[in-house]
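With one protein chain held back, the other chains of the complex are shown just where they sit.
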Amino acid sequence: MNRKTPKEKLMTYLILFVFAVFFIVPMYVLLSTSLKTFANVSIQTMWQLPSEYSFAGFVEAFKELAPNVFNSFYLVIPATLISAMLGSLNGYVLSHWKFKGSDTLFALILFGMFIPYQSVLFPLVQFMQTIGLYGSIPGLILVHVVYGLPITTLMFRNYYKDVPKALTEAAKVDGANIFSIYRYIFFPISIPSFVVVFIWQFTNIWNEFLFAVTLTKTQSQPITVALVNLAGSQVVQWNVQMAGALLTALPPLIVYILFGKYFIKGMLAGSVKG
Amino acid sequence: MEGFYMKRKHKESLTSLAILSPSIITLAIFVYGFIGRSVQISLLDWDTFTKFIMGAKDYVGLENYIGLFQEERFQTDLWNTLYFTLFFILGCLAIGILLSLILNNKPKGSYFLQNLYLFPMAISFVVTGTVWRWIFSPGRLPNDPRGINLLFERLGLGSLQWGWFTSTFSFLNFNVALIAVIIAAVWQFSGYTMAMWLAGLRGIDQQLIEAARIDGASKWQIFTQILFPIQKPITLSAIIVLAHVSLKAFALIYSMTGSGPNNVTDIPAVYMFEATFRSNRYSTGSAIAIVLLAMVGLLIIPYLVNSFKEE
């Protein structure tokens, strides 16, 4: 699909443009509101550019958010790596080293992602207290890893599923074991899938609020708690709140830019699949 | 020989199980243990804080469930979930796949656009919910439109103005107010479907497509007969992930519309949060959770049967 007529090219760019607008409009509102003074923020003036530009929102938001950034990195990086790694191994085993009952096991793992988190908060807090991890970031890491496993397992399993079984069998004949086949055959071709999983886990854990607020104490609160705390109980300063949201979204954005490269390069060897 | 094979097979199974064991153990506690607890609470009469604290085990059977299904609010919630999930998934798939197909050809600016389409996912729901609430605030029609209605007026599209999420109109139990919420949710997550498809497309052998083209296949044929079948597992996992998101669209809906006039944009997750944390109706809250889980079961069992059959 590389050779295109000018008409097709025009169509392509038209579609991309329309969607770009759809994606940009809310961000425009977000950005212009964050640059307004509090007194100028209202639904009425939402489409207008700020009458006077003010960075007060960003300054205020940065001041409040900065102390919690470290907590978030400390939480998100291990949680993302561990859940992706375990998910990859799970997916590999469940697609290429099946055993009796492994399909049922997969179904049971998968089901775990649909658990409504609000309904398990009480037992969860009690359990975390029992094992002594309540109020700490490691506890939060554990929770995010566990509840992330179903999704990461699913993504990797469905990605590995298309790798021909013959490949595994041939490697076995050559004397490779379960680990070396993973290490030398599966891991290297998993990069696009890892990218997708990293993006998902990083963003979700980064933005997650419910666990973050119930399982931490003041000293260990991640950035989302600080972001929500920018609001007062009655009055919400939307300029500060939106500036804060943009600042908070920067690390995931950087992750997209860093990892997104691997999509562009298309570095997967085409011969493995299809 | 046979014995050796069996032995090896057995050993392999044990290794496989060992690799899976951390996940199995933790999920057994964090998912099934807690679900069991929820089931238990849903069968009790813990609908006040005192009862919850005292922890007396007075089982009331299915009373909480029966009560729930008789409630108008819960019935509305179920319809809302059905339609929301359906249109949300369809919207994300259609837009995500379209964008991934275009971006896979690496047109100019694709690097930037790809990140642009993903970016909404990075922004806190609490805030995007508010932005979308502003955008879809109808204002006072016809004289004083706001948000997107104002935009329509400026563009000469005044006839497109309507009440958006304040509308209480419904059609076949579909509350049209949900349209605004669905658009917001699609905005936030279609970029992710795009990323999943893009990751899959990168793995497809270009020669396969080239060969089909030489044989005279049209673009549509290439898509429906080659790309889509190859991408089916990825599409299915996208659907499961999106279903998971839609059942949990709590934060977005909570900050965007709340449950709306007469619950037109209410979903079970919002109701469950209110029941559990606002009104201390723990048993009712747990019953909602279990109903949600049962619905999910109905949704993914066909998927699993289908996918195991294929292998």
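The letters A and B name the chains in turn, as written, and every chain counts its residues from 1.
In the analysis below, a contact is a pair of C-beta atoms (placed from the backbone, for glycine too) under 8 Å apart; a residue touches a chain by one contact, two chains touch by 3 or more.
FYI, contacts and distances are computed from a predicted model.
> With one chain of the assembly withheld, which option in "Pyruvate dehydrogenase E1 component subunit beta", "Phosphate transport system permease protein", "Cytochrome C biogenesis protein" or "Probable sugar-binding periplasmic protein" matches that chain's UniProt protein name?
Spelling it out: the chain absent from the display is recorded in UniProt as "Probable sugar-binding periplasmic protein".
> The chain left out here touches which displayed chains?
Per the contact definition above, the missing chain touches A, B.
> Take the complete complex as the reference. Which residues in chain B touch the chain that isn't displayed?
Residues of chain B in touch with the missing chain: 47-50, 52-54, 73, 126, 133, 136-141, 143-144, 146, 163-166, 168, 257-263, 273-281.
> Over the whole complex, note the residues of chain A touching the chain we left out.
Output for chain A: 38-39, 42-44, 78, 82, 121-122, 125-126, 129, 132-139, 141, 177, 179-180, 183, 213-214, 217-220, 225, 228-237, 240.
Here is the rule we use: only the chains that are shown with their structure count from here on.
> Per the contact definition, I'd like the list of chain B residues that touch chain A in the complex.
Those in contact with chain A are residues 12-13, 15-17, 19-20, 22-24, 26-27, 29-35, 37-38, 95, 98-99, 102, 105-107, 109-111, 113-128, 130-132, 134-135, 137, 146-147, 150-151, 187, 191-192, 195-196, 198-200, 202-209, 213, 219, 222, 230, 233-234, 236-237, 240-241, 243-244, 247-248, 250-251, 269, 272-273, 276-277, 282, 285-286, 288-289, 292-293, 296-297, 300, 304, 308, 311.
> Okay, in this complex, where on chain A does chain B touch?
1-2, 12-13, 15-16, 19-20, 22-27, 29-30, 33, 43-44, 46-47, 86, 89-90, 93-94, 97-100, 102-103, 105-124, 127, 142-143, 145-147, 149-151, 153-155, 158-159, 161-162, 178, 189, 192-193, 195-196, 199-200, 203, 206-207, 209, 224, 227-228, 238, 241-242, 244-246, 248-249, 252-253, 256-257, 260-261, 263-264, 266-268, 270-274
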